[in-house]
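One protein chain is absent from this view; the other protein chains keep their places.
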Amino acid sequence: MNVDEKDGSGVYQRVVLKNSSPYHYLKVCLVLEDELTRLSAVELKHFIITGLKNLYGEVGAALSFDLLKYDEDTLTALLRVYSRGLVKLWSSLTLLGSYQNQACAFRVLQVSPFLLALTGNSRELHLD
Amino acid sequence: MSVFMDLNLTFTEDKSVLQRMIETAAQLGFSTVAINYMFEPKAKKKPQIPAPTPITELMDQLPVVQGRSRPIRVLNRLTLVMSDSFHFRSTAPEYRCFDLLAVQPTTEKLFHAACMVYDIDIICVSVTERLPFFFKRAPVNGAIDRGVVFEVSYSAAIRDSTMRRYTIANAISLIECCKGKSVMVSSAAEKALELRGPYDVTNLSLLFGLSDKDCKEAVSSTCRSVLLHGETRKTASGIIYTVKSCSEASDQQEAPPQSETCEAPPSKKQKSSVTE
Amino acid sequence: MSVDVAQAPPSLLVCERSSFVEQNNRVGSHVEQLHFNYKVSLLLPECSSAPSHLDSVLKGFSSFYLIRKLPIYELLNKDFLETAVYHGSVYGLSYKTRVDEDTCVALMPNGRLCLSLDKYSFQLLGFEGTRSRFRPKDRHIVSVDLTNNSMAPGGRGYLRLLTGLMSRLPLSMDFLLSHHPGGGASLQPLLSRYDWSEHRPEMINQVLPHLSCPSDPKSCDAQSFLEWLGAVDADIGSENSSSSFLSSFVCPELKTVLSRALRVSICGLLLPPDVHRLIQEVRRYLEQTRLETWASLTVHGFADSPVSWRDNEHGHLRGGENFYTLLMFQDHAYHLYLATGAHDTCPP
């Protein structure tokens, strides 16, 4: 973290923070072979932890992340993870290939160090 | 930086599976995909190379790439799994039906030949077994200079834990050797759910030891230079380009050149455009 | 060449604290300088419907046009330059193009045309440009000031770019276009030649009941406040306990519960002058209400714009985030948070 402070008259203050975000946020969507299968939030979190454990072992399974929001109908979830664990979490999501013996895939829709950015993605602008 | 590509979708007889795969690839944001025909020549017998199914036969209308207004581009590619040097016949006319030509060598000698001699575009690195040989700097650098690209595919890593270890281990040793240059990461998917989005693949390639920048190149710029390299094979080093004027040449598949001139090695010019 | 798996991509956050009454406050210039805004979202605590003056501003955001398959050389059309660009405040941005893959074009209100090209298109175009800061090997930026003398119609630079775009690199793409006051008339001659459609910014109003919120946003630290604001925008409940299995996300300490809050969001190609007007009205609203309250305004830029603030180059590594959040208080004090992702220059 790098803080450079320009303090003028005491009224105007500007601080630049580099890589200050403690967390990264991911918007993910689970696609299953059998589209009728539904997972509860707890099942989803367990499933992701299994993925982490497979790829990164016990150290990976201990990586803490939060399931901020989960929509059971669309299987879309918002995850929060410490910035240090982003690559680990993301890659283990990528390599998750089966849920209870049926093929599945995690589609990572967006990744950002700011939660606000996930609700303002201009790539979602559809004009037709 | 160019568009995202996945130059390895495994061909299956089942058309609907293939269509689903192409649709999914377009949805994920890939602008170009190649359908891969695996071919393993059997001993002694003169091998029968499969002919590619024309894209127009496969799909009536190509799906539109996500977030873009253009349709996806679909190419054909042939991969030869080689266990003996006579499996590769440099002048085989069958090769010309394919846009890309890849080789998967299984011995060190063949790997060396593939890097230095064969007129091919891609060298596949085996990801389903422990590498039967170590990568040596000299042939790898030779391949990079010639504009031949190494390919690591990730769908085996999705299927199985042991394969995953081999994929990561083999990819790491390759990338240590070539310093992250001229590596392309593709899926080799057999069904739609084995495909991953371009940003996912970028992140995954970090595990293979690629840097942030090389990761993105592995699914975009490098693939583009492979395409260009494939064109030089068809068009006599990219200098002369011949098309049969009478046949209805689609934009996907050019008619094979008339003369043997296209067997000339890629010219200097191509070399620089690929390695730059 | 070892790669650390525990390394996260870089990001940048600039926090500014000052007051509107201060002479040299920079809110105005920051708002002006982020040219291409995709979404504005406003949060008014303890408010159930926007007062009429605020509502009219919200509804009065300029409309914009989508032109299909516009050849880029049309932007250099002499009539278009004279009727629109020279007067300023023309905003144009290529649509359905990605700044990390394709060619992106932006026409800025100060008459600057910016093309972000990959190496091959750049070589075809044959016009001087600079290497991209983030991808120096394979991306080039061509940025020209159309109001400059050398770029006047008939001038050498003008002709060079025009022939480049007409014959060597015939770019044509879907294009979003808008013109500040009102839009319409000056763009009509250009529009009439192509397939176009007019679009109104899309507005969504929502009243959020029982919202837990940090009791003193003024002293709340920037990261956790932005996180909380993001959670409100994404409808994430913060009623977890910190030991919960699913999520340990909680509202920043010292929280209060608001009986209600109004959230308004507008999407489209939004122009800075409209955003500026909205800020003025929100300030007026704050002055009028008797409650001790605050308001926050978040403006997201386009992820695929080749520029972010001013004409600083903007790129897209994993997410092209560029946005700012303005937190306004009753005593005219404000906090401004400007955030960018990995491939972006520090906001001015």
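Points to keep in mind about this one:
Labels for the chains are A, B and C, by order of writing; each one numbers its residues from 1.
The rule is short, and it goes like this: a contact is a pair of C-beta atoms (placed from the backbone, for glycine too) under 8 Å apart; a residue touches a chain by one contact, two chains touch by 3 or more.
In the analysis below, contacts and distances are computed from a predicted model.
Look at the chain that isn't drawn here: its UniProt entry, checked against "Exosome non-catalytic core subunit rrp46", "M-phase phosphoprotein 6", "Ribonuclease P/MRP protein subunit POP5" or "Ribosomal RNA-processing protein 43", names it "Ribonuclease P/MRP protein subunit POP5".
Of the options A:R14, A:K53 or A:R84, the residue whose C-beta touches the omitted chain is A:K53. Considering B:H112, B:R146 or B:R164, the position touching the chain not shown turns out to be B:R164 (whole complex). One chain of the complex is left out; on chain A, the residues touching it are 52-60. In the full complex, chain B makes contact with the omitted chain through residues 130-131, 137, 161, 164-169, 172-173, 176, 207, 209.
Here, only the chains that are shown with their structure count from here on.
Distance between chain B and chain C, defined via averaged C-alpha coordinates, is recorded as 39 Å.
Residue positions of chain A touching 2 or more other chains, listed in rising order: 87, 91, 111, 123. Residue numbers of chain B whose C-beta contacts span two or more other chains: 67, 199, 203, 206-207. The touching residues of chain B, when paired with chain C in their complex, are 1-4, 31, 67-69, 176, 179-180, 199, 202-203, 206-207, 209-213, 216-217, 220-221, 276. Taken together, the chain B residues at the contact with chain A in this complex read 28, 67, 154, 157-159, 161, 164, 191, 193-197, 199-201, 203-204, 206-207. Interface residues of chain A, counted against chain C in their complex, comprise 11-25, 41-42, 45, 64, 66-69, 78, 80, 83-88, 91, 110-123, 125, 127.
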